[in-house]
Structures are given as C-alpha cells and as structure tokens.
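Here it is, the structure in full.
Omission of a single protein chain aside, the complex is shown with its protein chains in their original locations.
Lettered A, B and C in written order, each chain numbered from 1.
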C-alpha cells in the first residue's frame, strides 16, 4: 500500500552541472516499489513552491529500504531540493502510478532513455536483470557532462551505450540515429522508452515499423498523483473523446497507445 | 547611505531554545550603522514568506564590517532563518530608521530591555560606553533559558542586571519591579527602553513621574522599511489626527511622545 | 493539561439540516470519489466528502494542459470531466455508502433543467446527504455568462433544485462577482439551506517560451493559499448580512487556517488544494480543531463560529 513518509536522506550528490542523485530511507515505501512508478516529493515546508514534485524511482534497495532519485534542476522546486542535506528528512508519498511490465526470463529488452529520462530505466534494468533478461541500455544526452553514474550500471551488469548530440562521448548523434543504424530489430523483444516526447515519438515509430511491442513513460503536470484531481489528462490514440490520467493509469503506457507530441 | 547587500554569514549559533545570534559581513552597511537602527532581511528566495523581516542591530563591528543580529523564533520567517549556514549569504537592506540619541560623556544611562528587546540596547551600550557614559543594563526575561550572551556585555564592560519572571536567575520578578524597588531615579539622566509594550508603558510612566527623559524603540508590521508604503503607522500622543511611520520616523521615539499599548 | 473525558468538545455540526460528524469536509474535484485517497487517510472519519462535480451526461473535460502551479496557489481547467450522474450513482456511490461516508454530491449543468434532472436522479437514489450546487458553469441560455454571477439565475437554479429534493441544497458561490452579498441573498431567496464559498477565482498563466497561455482552456480556476484572504473577506461579508450557515474554504492548509474560516462565520470548512500537498490534511485538521477546543476549554465548535465578525 502506498503511504506518506519522512524519508531520511542518506546520500545526496551532484553528478554534473544540473544533475543530482538523492538517496533516502523509507522502508514502507521502498518495499512497495516497482520499476516505472514514481514518488511525489514536497520540497521545502513553505507555500511556495506549493505542490509536490513527481520523481521516478531511479533505484530501489528493498533490503535497506532505500530509494534513489536522479533529478535535473529545471526550476524552483528542483533548485530548492539541491539544498537538502544528508540526515535531513524529505516528505514523500508513494509509490505512485502503474509501472513497467516485467518481461519473462531470457527476453531481450532494449531500454532507451533521453536525458534525465534514463532515471526510471535504471531501476527497471536492475529488476529485468534480476529476472535474467538480456538488457541493453541506450542513453542519449546533449553532452558528456550530463551523465548518470556509470558504476551503478556496471554494478547492475547491463550493456550501456551512450550517444551524445555533440559527440563528446560515445556515439555522436541522437540516440534514435544509433537505434536505426546499429540495432538489429530482430534481436529485440520489447522496447522501454523514457525521454523527451519527440524522441519517444521516433522510437514509437521505429517500434511500429519493426513490429516490436513496448512501453513509454510520460510526464504531465500533476497535482494529486492519485487520480483524484483529473489534472494530468492525456488522450489515447484509440479513444478520441476520453482522457487517461498519467498519474494513475500511467505514467507507463503501451508504446502505441498514446499520442506523443512531436 | 543605506544600501542593499549580500552579507556573508560568519557566525550563527543557538543561544537557547528559541534565541539565535547571527553575524554577517557587509561593510557598506556596517559602516553606516547607528544604535537603534535596524536592517531588513529577506529570508529564503521564494515568494512565501514574501516580505523582508526587520531586525535590530544587536552589535556592529565597523573595523571588520560585521553586523550581529539577535533574534527570537516566533514564526515562519525566523524559523527559516535558523537554517542559514555559515558561508552562505543573507540578503540585507539598511541600515534603516532613526537610531537612539547618543548621550554626552559622563552621562548616566539606564537601558531597560524586555526579552529579545535587549537586542538594540547591546549595540547602544557599546557606543555609549565608547563615549564614556555610565551604562547600566536591566534585562527582564521569563526564565533563565532565554539569555543573551553574557560575555558580550562583559566585554563591553557595562553593569548588567537580569530579572527573571520565575526567579530562575537574578532578580525574581518583572524588570519594572526592579526598576521601582532598586533604582534611584536621581542617579539616572536618560532611559532607553525596548521590549513588550506593556513593559515600555510602565517604564514611560516611571520616567514621567520621575521627570527623566528617554527613548523607546517600537515594533510595527512593515512592508518597505523606507517610508514609502505608509504601512507602519503609529499615533503620536500630541498629534491626534496624524500618524508617524515607525520604519523611518522611528523605530526610536521619545519616551513620552508615543501612545503605548497596555 | 488534564483532560476530562466526559467533556470532550462537541464537533458535530448542523449545516442547514446536513449533519456532519465534524466540521471538516473535502472539496469537490480535489478528492475524486474518496477511494483515490483511501491509502492515506481513513475517509470515513472525514466530516463529509464532496465528490467530483457531476453532470447529467458524461463529459470528457478540457484538453491538456489542465493544471499549473502559481505562487502559493494553482490553476485548474479540468472542464468538469466526469462519467455522468448515473455512473456515479450506480458505480461509485455504493462503496462510499457502505463505508458510512457522508457523501455530498456536487452538481453542474448548462441549463436549469439539467440541474433539475440530475437532482431528480439523486433524489430517487438513497445515500447522498446533501447537494452542493456548482453554479460556476456557463449558463448557455444566458449567453454563456456563469449562473453564479447573475442573482436572478442563482435564485432560479436554486429554486428548481430545491423543488426536486428533500435533502439540503447548498449553492457554491463564485467569487468572481462584484457583490457577493447580493448573490448570497439571491441563493437564500431561492431556498438554499446553506452556502458553500468560495469556488475558484478565474485566472491564467503564460508560458513565455511558447508565448502562449499555459492552459489548454486559456483560463482556469485559481485555488490554494493565495486566495485565502479573498475567501475570508467574502465569508465575513456574507455571514454579517445573510442568515444561512456557511461551508467555508479557499486555501486552507492547516488548523490555523481552518480556525480563521470558522471565526469569520463558517460552520464547517472544506479543504481542496491542501489535499494534494498533504493527503492526510483532513485528519490532521480534525485533530487540530479538537485540540484547540480542548486547550481553550471551548465546549462546542459552534461557539467560535463568527466570533471575529463585528456586527
């Protein structure tokens, strides 16, 4: 059962210019977590900023009861979050939403992340790996600086390919270019994707053309995170007149189910 | 000239349950300071809390360019202020307002503070002492816990008498009782007073009865601190129809000039 | 402090015939149908749950983006997305009734007859304790101006609904008016049992990068602490002039806020945006109010309703 908790911060570090990794202990919440879900975090105790911020499960350690977040500073809330110190508490509710489908043993999974969209894919990689799947992670970023922690991916033991827009590291170009040029669609059973929508739209097209099933994780402005406010609406491709709630019906949707903004 | 500055915090410590001492470096401001003036501090960078908080000059070191504040946690703003760390910056404007009159050499000054109202009297004591006045400080607090830093007063070299409501330290009773019982009005040239209004009202009565001149420092809710918004109005005893501005015409007023709430 | 168990303060309130176990309700549109928050709070302990606004037919709601944070507040332009009254009554209501929740329906429509028909269906069903009338919808017969901004329309719609039902009818006033007292009096004239106030202030935001309004609907309703001063003022004005009990809300985030609303004349309070920030806020405020009454030796919450109003 999801719950509300004060998570004890046990780790917080800057990974690059605007990327941070924050780890806290909240066993009741950690214990319920599935890859693709997220938590809602209150930054600061004041009325500005007011609403909670949704952040994906970047990694979860159920034994320790810890949850790790990977976040990018984009505005007021994430800026304030950077000031959180180890030993302080964060006010967290979750886990929220519907997570990724976990493939059967031996399946071949391709995880494609753009920018901070890599966050939910890392925990997913861990769980898929634990389930004996073959996991390949493609990650596109603008430049070498905005990296996640390689050690974590190494520890999980998955193949990790980085594509940088400026070629400062790994493959030079978009991750979608790499996908089209270097990946053999025949070797892929399922695609998981999270990142900027134009990127996800490209990946969805690739999946459709190559007849590969998969899932994407969406972002939408949220208030409640539990399906109560109807604020996070998204149109499905199939149902013209009705909306789904990203917070509860998602954030993970089938790759062909949702309309993606190009 | 008063100015706006980022003061580098060089000291911040808890003195007791809800009293804190914060020292920062802001030479441009420190250099202009007179006892009885105050600064306007912005706590946090967000829109809640919104307005600056007025805080008195508790001590000033013009050689180092430092200003020390003594503050009591009473609400949102002062609560947030407690989180400020050494090496961080505070956003300060000032010095603001009209300060205390500085007595001539050899005068006998009685400084009476109630609670955190002692703050402006400490810097005043220093300046009066530097001017070779005889300075006696009476300080009333509810209990022993809420003390200022004795060392500071010892260093300044003034006589300091504490009265606690519960008798846990020094004289047992109100500081005004001490005043009436133990002080010889003939030996006092001038009274400076800052504290809760009922206390100041009592002291003002004492001054009137004993024909001693003096000054009080008032508090009023403020927005601008510079006389622009007319938010901090107070009625003078003499002028029935017109208000003075505590922020600019004060916060220091003649002890018989203002109406004090009992 | 010693607590006398026999004299625990009275928290039950009577809101124009609607009996609430305590004065704390959750506002329409912010608590779904209750079950969404079940993991976080015991919903049967809340004084009353005002469910999402319901119309006769299902409505899809507005295109995204539907919400946006503003300084100490938020904008929403949900557009009354709801499955229609019949789905609500048949599929969502039963489990609430079973759990002994005091359910207040919130109904909306574009013409008076729509309100009346929704009311008839509610009346036929059992299980709803009161009807909150959302009159901030465009009145299509009046050229799209909101019902809630025209005294005559307010009176008409309240009257139409009252005549169809025996349960208390509580019009929810829009704050986007020149004279809230005039509107409140019109609701009274229509036969309202109590007044709910305030609904959201109309606002908007601009995305300076796209140079377009943020919300798909351009305009949205402003809620949260930002609007609290306006809500308190309007409730004060109405409490002073109109003799109906008030369900007050707008920006309540803690027990002190709740007390402010009660002191300006609210017999009960509603929490909206606060649920998003603290999903346990309703329970927290119920506890806080009880503690306040005990600490101040006040025997009943009713004793402090309107104490700040100078008559």
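One rule holds in what follows: contacts are C-beta pairs under 8 Å (C-beta built on N, C-alpha and C of every residue); 3 or more make two chains touch, one makes a residue touch a chain.
Owing to the predicted nature of the structure, the values given are computational and were not obtained by experimental measurement.
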item: Interface partners of the hidden chain - shown chains only, full complex considered; value: A, B, C
item: Candidate in contact with the missing chain, chosen from B:51, B:73, B:147 or B:161; value: B:51
item: Of C:11, C:26, C:227 or C:268, the one touching the omitted chain in the full complex; value: C:227
item: Missing-chain contacts mapped onto chain B; value: 1-4, 42, 47-52, 93, 220-235, 241-243, 248
item: Hidden partner chain, residues of chain A it touches; value: 47-48
item: Chain C, residues in touch with the chain not shown (by the definition above); value: 70-73, 75, 149, 176-179, 201-206, 208, 211-213, 218-220, 222, 224-230, 232-233, 236, 251, 256, 259-260, 263-264, 304, 307-308, 310
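The working rule: only the chains that are shown with their structure count from here on.
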item: Touch-based graph of the chains, sorted into line, ring, star, complete or other; value: complete
item: Geometric centre distance via CA averages, chain C-chain B, whole Å; value: 46
item: Where chain A and chain C are represented by their mean Cα positions, the distance between them in whole Å; value: 36
item: In chain C, residues with contacts to at least two other chains; value: 71-72, 225
item: Residue list for chain A, restricted to those that touch at least two other chains; value: 47-49
